[in-house]
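As you look at this complex, bear in mind that one protein chain is not there, while each of the others sits in place.
Now for chain A:
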Amino acid sequence: MRINLASVWVDDQEKALRFYTDVLGFAKKTDVPTGEHRWLTVVSPEAPDGVELLLEPDAHPAARPLKEALVADGIPFTSFAVDDVHAEFDRLKGLGVTFTQEPADMGPVTTAVLDDTCGNLIMIAETNEPAA
């Protein structure tokens, strides 16, 4: 058994596709109509055969209250790895992305938290070198 898929609940799949590709830099992998929505996944261009991220509609009535409660407390829905949090922060700020947490050294990791414009906060994390 292996993990091949993770998902985020998005309020609008087309808007989500634009944000996750044009802004974050992922690549569209699968786009299949499924009734009123789409089976829509993106992957990292660094790992096109790696874990796919499903941009899943948040149409279920329980989804949005949960998302709002998480966002109010600044809790990220999921986390992505980056090589340099500060560089990504600068790049994404330049593209107009809102951050609820600027890059902060948290010991083993340096993290920042951004708003994905689809109702979620997303953490980006860089693994810090262990102290010599």
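Quick note on the criterion: a residue touches a chain if its C-beta (ideal position, glycine included) is under 8 Å from a C-beta of that chain, and two chains touch if they have at least 3 such contacts; residues count from 1.
Criterion: contacts and distances are computed from a predicted model.
In the listed set "NADH-quinone oxidoreductase subunit D", "ABC transporter permease", "ArsR family transcriptional regulator" or "4Fe-4S ferredoxin-type domain-containing protein", the entry agreeing with the UniProt name of the missing subunit chain is "ArsR family transcriptional regulator".
Listed residues A:E36, A:D49, A:D73 or A:E129: the one in touch with the omitted chain is A:D73. Contact between chain A and the absent chain runs through residues 68, 71-76, 100-102, 104-109, 111, 113.
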